[in-house]
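The structure appears right after this line, and notes come after that.
All protein chains but one are shown at their positions in the complex.
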Amino acid sequence: MNIDFAPELEAFRAEVAQFFATAPTPAIREAGRKTTSVFAPFKECMEWQRILFEKGWVAPHWPKESGGTGWSVEQRFIFAEEYRKADLPPLLPQSLGMVGPLLIDLGTEEQKARYLPGILSGDDFWAQGYSEPNSGSDLASLSCRAAADGDDYIINGSKIWTTYAHHANRMFMLVRTSNEGKKQQGITFLLLDRTDYPGMTIRPIIGLDGFPEQCEVFFEDVRVPQSGRVGAENEGWAVAKHLLTHERGGGNAASPTLMRYCERAREAAAATPSPFGGMLATDPVFQRELGELEADIASLGHFEKLAISGHAIARDPAFPSINKTINSELIQRASTIMAQVSGVGGLVRQLEALRVGSNVEPLGSEFDLISMPLYLNSRATTIYAGSNEVQRDLIARSLAGA
Amino acid sequence: MNIDFAPELEAFRAEVAQFFATAPTPAIREAGRKTTSVFAPFKECMEWQRILFEKGWVAPHWPKESGGTGWSVEQRFIFAEEYRKADLPPLLPQSLGMVGPLLIDLGTEEQKARYLPGILSGDDFWAQGYSEPNSGSDLASLSCRAAADGDDYIINGSKIWTTYAHHANRMFMLVRTSNEGKKQQGITFLLLDRTDYPGMTIRPIIGLDGFPEQCEVFFEDVRVPQSGRVGAENEGWAVAKHLLTHERGGGNAASPTLMRYCERAREAAAATPSPFGGMLATDPVFQRELGELEADIASLGHFEKLAISGHAIARDPAFPSINKTINSELIQRASTIMAQVSGVGGLVRQLEALRVGSNVEPLGSEFDLISMPLYLNSRATTIYAGSNEVQRDLIARSLAGA
Amino acid sequence: MDFNYTEEQQMLRDSIGKYLEKSYDFDTRQKLVRSEAAWSQEAWQQFADFGLLALPFSEEQGGLGGSISDCVAFAELFGKHLVIEPYTSAVMLSAPALAASANPAAQDWFAKVIGGEAVVAFAFEEGHGTPSAAHITMTAEADGAGYVLSGEKRLVIAGAEAHALVVAARSQEGAPALFLVEAGAAGLQPRAYRTIDGRSAADIRFDQVKATALDLPGKALDDIIAHAVIVQCAEAVGAMGALCAITAEYAMTRKQFGVPIATFQAVAHRLADMKIAYSKARASLLYTTALAQGGAATQRDIAILKAQTGKLGRAIGEAAIQTHGGVGTTDELNVSHYHKRLIACDAMFGDHAYHFRKIGEG
Partner (left out) sequence: MDFNYTEEQQMLRDSIGKYLEKSYDFDTRQKLVRSEAAWSQEAWQQFADFGLLALPFSEEQGGLGGSISDCVAFAELFGKHLVIEPYTSAVMLSAPALAASANPAAQDWFAKVIGGEAVVAFAFEEGHGTPSAAHITMTAEADGAGYVLSGEKRLVIAGAEAHALVVAARSQEGAPALFLVEAGAAGLQPRAYRTIDGRSAADIRFDQVKATALDLPGKALDDIIAHAVIVQCAEAVGAMGALCAITAEYAMTRKQFGVPIATFQAVAHRLADMKIAYSKARASLLYTTALAQGGAATQRDIAILKAQTGKLGRAIGEAAIQTHGGVGTTDELNVSHYHKRLIACDAMFGDHAYHFRKIGEG
């Protein structure tokens, strides 16, 4: 066993911290502080991606030859920790975390050449078209249909829970190309060059936090080229499953973000009186609960480090599901504690003050402004990317082979 | 809505308290304090039943004409509260709580006349022969076979988890009398006059707490009279289901016992230093956790009062399952807090000091002596009388009709 | 013991239930929440016509002589329909305070409130959670025959629209007391907003605002809050019951993998847990109501009800959203709105964590 504590790492940490202290614009910083979801405010997030891209730091989890940084695991965690300390907006996962790694693994050379540059630079933003109104947990039952027609497919049907589709200029999606055999057969994985094809309509859905984050996407005779197919026709399920390991397993560690939530809760609690006297941050009950959460997040961090360093734990077929389950439930617990600190301060609905660049004065603190939207938004984390019920099914099923 | 606060009730309370202060022998009191299970030490428990029987207070939940007290709900709760305050051993449920009420509801006049007196007086103690090694949660799959032979049945097979069978002189049981049709059909409910029939063997099973509470009962060509049948042959499932409402719903309230556990935890905590300074009883974290438990027990108490007073809540088909689930999980939580108070004091295994009348000096306090066995024993509460998984299935199923 | 609603209470529930079903369905309610109106004047008038505004007051006071169990009976329906009108604030908190005061101005306002002619808001909350009167820190300074108030009150339901305010502050003796302030008084600076559960509220700055003491007898304020908390909990229990029913119905009709999702044991057990939680909360509501009706509810009893309702309500809300999946996380479906109402009920007057700890103090 070995962890690198070389002094060069501290120099690296200083370099990263220095960059984060100087490179982001005020709007990017504000967007980071006002992020109340896994998905940061779009515009500033993409501006920040451009800056990171130019620095060469946009995709630490990618292979170096495809645009990654070639950092050690230690460096990657230092980067993630400093990133969160600076409260910078997390980059959107759909492009860099999902379709990018997928194309590196399974795309044709042409697809890689065509799409990876825009994914890295942030010139393109990809939406993920998986779920349908009647195909949520039961994703394989999807029915959005693509009929081959010459060199094209003609798509009819709809997708739902398509995060930030209203911001996206590209989209990857699963379509049904055959009704033969098992439902997992007959699914094809497609890349769409545009989101404004004739016949394609995007309707944002207002979430319980008041923000339009998810969308419904309708397809009416939408004609797209077959060259956007990844893998063979009718074999998209395997492609999707491969991608899910990226979506759920995550090359990017979640624990630094979660730990930062705890820090913010602690900071806010230091300024909040406890009804039992003193400040909340020194209240034993608060400390007990925050300590339990921090310990659990620490364990996730340990788990992530084992995984990223190539320990056998990450080769367990259940790994992506375990990781997704832990991560999503910790987001909910962290945001629950944050909302608890805000108390009745979280009952104020003041969405306009949450906009980046807003000149509306918040009624409470900035912390109070974000804690409740974050709590509400986090209800979705145990539902999306395969509900946690499905994840637990998969984990249990994996035991049969163990 | 109405609760009786009449001053006569306080006189009643005083009368009950006075009786409890004088009637029990020292051994009965010791047995009460050393009860580490739903099932109190057998010998002293039956002695105490005899005393209560002679006082006419042995079955407050029975109809007055069958030997009950005719008390109001208020009186029954006062009785239960004083009972627990005095730490007296709870009477064993199999006779008074299960087969007795069943016979009142479904027994023949002859069966009532024959068995109810012994059930009330405690001259008889009944074991419950339901589960089998391969029929636990799936009770209806039971295979212990009774073949009709003249006026008798000849029983072959075995029963398991038969609480206190080694103390019992009578037994009620489910047997298979037919393999036709659905598995619920072909089951017959039998009363056995003896537990020492030729061919009947009882093997106590040592539990995880170190005590023999459960038994396995083996039947090899055991001949019993058919007159012990309750209901028709092959229709015992309905009888068993009826009995389960008594077993799970309980005419006796559980909340006073649970509240008493909290009191004992609080008393012990008042004598235990907290590692954070002061005594544990005044530690905010302890108070927070005990308070949550007490509130939940209070809600169970409210639920029980609604039920016993005849509110519609008790006519919900899911009521017995809801009641059993709440009750069993609260026993586990209460005993967990008790074991927490004992801390490493609970790691001492000193079963001999727990015996009633033991002259072995306990290494710790009497509280430390009981807390861990109680915690360990309580693991069974969510398993027996229909596992809580089965209860939740039943509750969910009841919603379909709602 | 008897915890059943009387026939009269059942009739009241039937009438109000019918009205709300017809005129306060979810779509109507959502239009109202998205409108400029703080609440529905028409609904308020209906409540007045049903006698609800005068119900909890004795006939000598000009009321209808109703009891706390009467209020609980219809408040469950308010929760079921996510009613945003300031009933608890105006009728359960301000009005009893006004009624208990010998001050003639208070008596006038009281008559107007129960007559449906005015709304008087209750300004109590001061920070991130003011669980009881003992936590009030705003002080009232004597100023001639009256007082002046300075400081801030938060989350004053109907605070910007009310015709007057009942304000909790420390009296000269240092004890928590109540004061009457007229709307529009100099130095009053409300900032209005909607709460996450759609109600109109305001944070109000007080800058040397003239106020009149209500001079209530000793324990009156605690008793008023206790009854209001019961009614607030009844709303929460009503919302919980609705969520249980809606979620069970959804789980039995929504299909995935070719079968209703209720046939998946994980979903079935979650429905069971919701039912268990609801059973506990409703039992505590009815029992505590009966205790209060008999004048026997202690602070601990109220704390138990408040804590249990808060914790169980949150659990039911979260379970309902999880069971609904994606649609549960939208603004379009009522499920998330119930959850937000339950969160609000938990947070106001001390959340479950606060009350559990008070209970644990013994």
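Each chain gets a letter, A, B and C, in the order it is written, and its residues are counted from 1.
Methods note: a residue touches a chain if its C-beta (ideal position, glycine included) is under 8 Å from a C-beta of that chain, and two chains touch if they have at least 3 such contacts.
These figures come from a predicted structure and were not determined experimentally.
Of the chains displayed, those contacted by the omitted chain across the entire assembly are A, B, C. Considering the full assembly, B:Leu208 is the residue among B:Ala113, B:Leu208, B:Ala270 or B:Ala400 that touches the omitted chain. Here one chain is not drawn; of A:Lys55, A:Arg194 or A:His302, the residue touching it is A:His302. Among A:Leu290, A:Val356, A:Ile370 or A:Ile383, only A:Leu290 touches the chain left out of the display.
Residue B:Met372 is the one among B:Val38, B:Met372 or B:Leu394 that touches the chain not shown. Between the chain not shown and the residues B:Gln49, B:Gln128 or B:Ser342, the one that touches is B:Ser342. Residues touching the missing chain, restricted to subunit B, are 131, 134-138, 141, 160-161, 205-208, 210, 214, 272-273, 275-276, 285, 339-350, 363, 368, 372, 376, 379-380, 382-384, 387, 389, 392 (touch as defined at the top).
Within the complete assembly, residues 1-5, 72-74, 266, 281, 284, 286-292, 294-296, 298-303, 305-306, 308-313, 318, 321-322, 325-326, 389, 391-393, 395-397, 399-400, 402 of subunit A touch the chain that is not shown.
Hidden from this view is one chain, which touches subunit C at 264-266, 269.
In this section, only the chains that are shown with their structure count from here on.
Subunit A and subunit B have Cα centroids lying 51 Å from one another. Centroid to centroid, with C-alpha atoms defining each point, subunit B and subunit C lie 41 Å apart. Residue positions 284, 288 of subunit B each touch two or more of the other chains. For subunit C, the set of residues that touch two or more other chains comprises 353, 357.
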